[in-house]
Structure formats: C-alpha cells, structure tokens
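Just one protein chain is left out here, and the rest sit where they should.
So, chain A:
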Amino acid sequence: MAPAFPSGDDWTNFGIGGRPNYKRFSFRDIVLRNRLTALVVDGVNFCRMVEEGFLRACGVETQGVDNGDAAVELIASGAKFDLIVIDMYLPILDGLETTRRIRAMGTRCKMVGVSASFSERDGQAFLAAGVDALSEKPLSPEILVPILRELDGQYSSI
C-alpha cells in the first residue's frame, strides 16, 4: 500500500500559496531506452539518499559513496559509469581533487558538480577540475532530465 501522504494530484488541487496550478517538471517525465549507470559522491548521507533516489526514479542504476577517496578507488578498480554526480565539499579528498584524479585516470563520462551554492570562483575551479556542468543543491529534474536524455540519446544513435 502506498504511504499516507496526499498525492501529487491532491497537491495540485490545492496549488501552493495561492499560485495557479502549473505543470511541474517531474522525474516521471523521462523514460530511458538504454541502461544508464551513475555514481553519486556526497559526504552527507541524506543528501546522497535524495540524489540517488532521484536518479533511480529516472531509471538509472545508481551507486553512492560518501567520500572522494572511495570514488577514486571505485573508478580505479574498473567501475564504469555514464554519469558521476559529485559534491564540491567532500571528506578525506575534496570534490575538486577527486574530479581531477578521476579525469586523470581517463574517465570521460559526464560529471555534474553540486554544491549548496557556487561563487563564480568556485564554479570556475570545479569546471577547470573537470566537471561538465554545475548544479546548486538540490539536484533538480530540470537539470538532471536533459542530461539523462542526452546520455540516453548517445546510446540510441550508436
């Protein structure tokens, strides 16, 4: 049985704060044709749960690790991913250095750098380290879904 919360439809019946109802961009909007895999690197457990949850809801096979060192070891062991979501601030090895090391190992997959907020300098540094895109937390469908569609489309065109 589904849990007790009012459904998304109930929510749209009410609207939020008097705003008119509108179609939200949702993880239900994507149906992947190919098998995609992702790694989430985030030191905050529940943030990682949320990020992994969103990816799985999109149909992506997802793993998570809570520090940069573990991410580097996983890639070094031969694990391959279509997408890596990586927090800028990580314990043990920070997000910038982790990204550099992952790229130095020849990993060419899409990498999305996340953070609570990005200063221009932080954002530039993260891009220079090797991420392809930046996203402020929380990782939203508006950002994830186009990336996943692009990755899915790359497989379909092979």
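Heads up, the rule we're going with is that a residue touches a chain if its C-beta (ideal position, glycine included) is under 8 Å from a C-beta of that chain, and two chains touch if they have at least 3 such contacts; residues count from 1.
What we mean here is this: contacts and distances are computed from a predicted model.
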Protein name, per the UniProt record, of whichever chain is missing from view ("Elongator complex protein 6", "Glycerol-3-phosphate acyltransferase 9", "EIPR1-like beta-propeller domain-containing protein" or "Histidine-containing phosphotransfer protein"): "Histidine-containing phosphotransfer protein"
Considering the complete complex, of A:49, A:76, A:105 or A:128, the missing chain is touched by A:49
Extract the touching residues of chain A with respect to the undisplayed chain. 1-8, 10-11, 13-14, 16-18, 24, 26-28, 44-47, 49-50, 53-54, 57, 59, 87, 89, 115-117, 136-138, 140-141
